[in-house]
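Here the complex is missing one protein chain, while the rest keep their positions.
Every chain is named by a letter (A, B and C) in the order it is written, and numbering of its residues begins at 1.
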Amino acid sequence: MDAQSRKMIIAGFGGQGIVLVGNVIARACVIQKKNVVGMVAYGAEMRGGTAYATVVVSDEEIGSPFVDCPDAAIILNQPSLEKFEADLRPNGLIVLNTSMTQRPPRRADLNRIEVDATQIAHELGNLRVANIVALGAFIAKSNLLRMSSIEQGLSELFSSKNPKLIDLNIQALHAGAERSRFCPLKTEQA
Amino acid sequence: MTTLKRSTILKDQVTHYCPGCGHGIAHRLVAEVIEELDIREKVIGTAPVGCAVLLYNYIDCDIIECAHGRPPAVATGIKRVRPDNIVFTYQGDGDLAAIGTAETIHAANRGENITVIFINNAIYGMTGGQMAPTTMLGMASTTTPEGRGKHGEGPPLKVCELLSSLQAVSYLERVAVSTPKDVLSAKRAIKKAFQKQIDGKGFSLVEVLSMCPTDWKVSPEKAVAFVNDEMKKVFPLGVYKDAK
Amino acid sequence: MGKIRFDVHRCKGCGLCVIFCPQKNLRMSAELNEHGHPYAQENEPGHCNGCGLCFRMCPDAAIEVDQHRRKTQTQE
Partner (left out) sequence: MAEKVLLKGNEVMAEAAVQAGCRFFAGYPITPQNEVPEYFSRRLPQVGGVFVQAESEVAAINMVFGAAAAGARAMTSSSSPGVSLKQEGISYIAAAELPCVIANMQRGGPGLGNIRAAQGDYFQSVKGGGHGDYKLIVLAPASLQELYTLTMNAFDWADYYRMPVMILGDGILAQIAEPVELAPYKPILEIASKDYILNGCKGRPSRVVKTLVLDPADGLIAHNEHLQRKYRRIAEEVNLCEEYQTSGAELIVTAYGIPGRIAKAAVRQARKDGLPVGMIRPITLWPFPDAAFAKVIKTARQLLVVEMSHGQMLEDVKLASQCALPTEFLGKGGGWYPTEEIIREKIDSMLNVSGRARK
């Protein structure tokens, strides 16, 4: 994923920590003095099915806060893959939690990161950090934000909520970075 | 020697009320209570929409006129901002028990530390004698020409009884102004209701059964008889709640 | 004994004072005041006993009563 890409979507089911991932990415943007607009699908859509958050990052003033055609998507479950795969821009990046998705993307024009996020989270002793494992995979393989900014964002977020969780989340982040597999788009024509 | 005279809280102004209207007596009692409790400089009153909309022309204290039915909400805003002031609402039956029912019930249920003077004359006065929420069964009005019916209009709403189940209410009493003895009781009740607020006890309300000779289409003499003989049967006088 | 004074200008002639005067000492005037109302007056000046019931019932604060009795039923 190149630095120009800046619209992303994080999707899964409610309770997978979708909002948290969006929040951490947005905080990391603030730390790196980038412009950012984050949004969570609100209202009735939050209950059941898929939950999703969007983030727009830019070094310029941000126009639309809407993400219709994301450059990247972090997909934490199968329904989200069904729902959002088609929206990604050609040559976009999709991060798949292979523990919870049953197939690779149908589209051939996507870069792909695969990470067994829920399994890794299970091994770390807390299923709830699967979201951060996937985030670690995304940050490691894209050059959008520094890993250190994400760590700082996580620390800020959990220091007020539950400081005991900071270490676990940072561990999850790095596990995701290390145990993910990047499958770049085969660009025959290039 | 004692002299019974007009309270200094009443402005030197002839009211616009019809001859024999109970509002004049109720105004006088509120003024006398404010004077006797020596709280004029702390009082903020609210005027309703209805016959008493010009309350500020008669009672000499800070007063805000409200939209129809909204005095308990307006009083809530005032009292929360200025808890040291004494805030009262003066409302008729349409204002308090029809268009403002929600505001009344919820201010009472919050235990809002305000005092409500509720004038129940079982009719809409200002608009010319239409049915009020407190109009009695069988009683004719310009919108119930054949008399209020149990079905369709429903029986009259009894405010003290209705509010008496609310835990945060401190004081509820129904009084009348249709005999000299009733007027004395009414004054005692109004004074007690203000005292409840001064003591920080929460929501207090005095329901005053009152005469409307004009819209009842009777003489002032028959009007007091109507309150005494008919209204008191449907709306029994008494203390409905007096929390410790 | 008592002394009653009427503010003729404020009186609207509703007659509640007349109805409730235990001495039956009040009546409505034959003339009208400036607002076109008959107004309350004593039948026989000097017969007021100062009970103050008329004051209590007057919706227009048009009556003042001097009460000379030691104990009155209207004082609180």
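Going forward, contacts are C-beta pairs under 8 Å (C-beta built on N, C-alpha and C of every residue); 3 or more make two chains touch, one makes a residue touch a chain.
Just so we're clear, the structure is a prediction, and the values are computed from it rather than from any experiment.
Listed by label, the shown chains that the missing chain touches in the whole complex are A, B.
Of B:35, B:62 or B:221, it is B:62 that touches the chain left out of the display. Considering the whole complex, the residue from A:6, A:27, A:112 or A:179 that touches the absent chain is A:27.
Not every partner is drawn; the one left out touches chain A at residues 23, 26-27, 29-30, 35-40, 42-44, 61-66, 68.
What chain B contributes to its contact with the hidden chain is residues 40-44, 46-47, 53-54, 56, 60-67, 70, 73-82, 85-86, 102-103, 105-106.
In this text, only the chains that are shown with their structure count from here on.
Between the CA-based centres of chain A and chain B the separation comes to 63 Å, rounded to the whole angstrom. Residue positions of chain A touching 2 or more other chains: none.
Not a single residue in chain B touches at least two other chains.
Here chain B touches chain C in the complex through residues 1-7, 10, 14-15, 17-25, 28, 179-180, 183-184, 187-188, 213, 219-221, 224, going by the rule given at the top.
Chain C meets chain B in the complex at residues 7, 9-10, 12-16, 19-20, 35, 37, 52-53, 55-61, 63-68, 72, 74-76.
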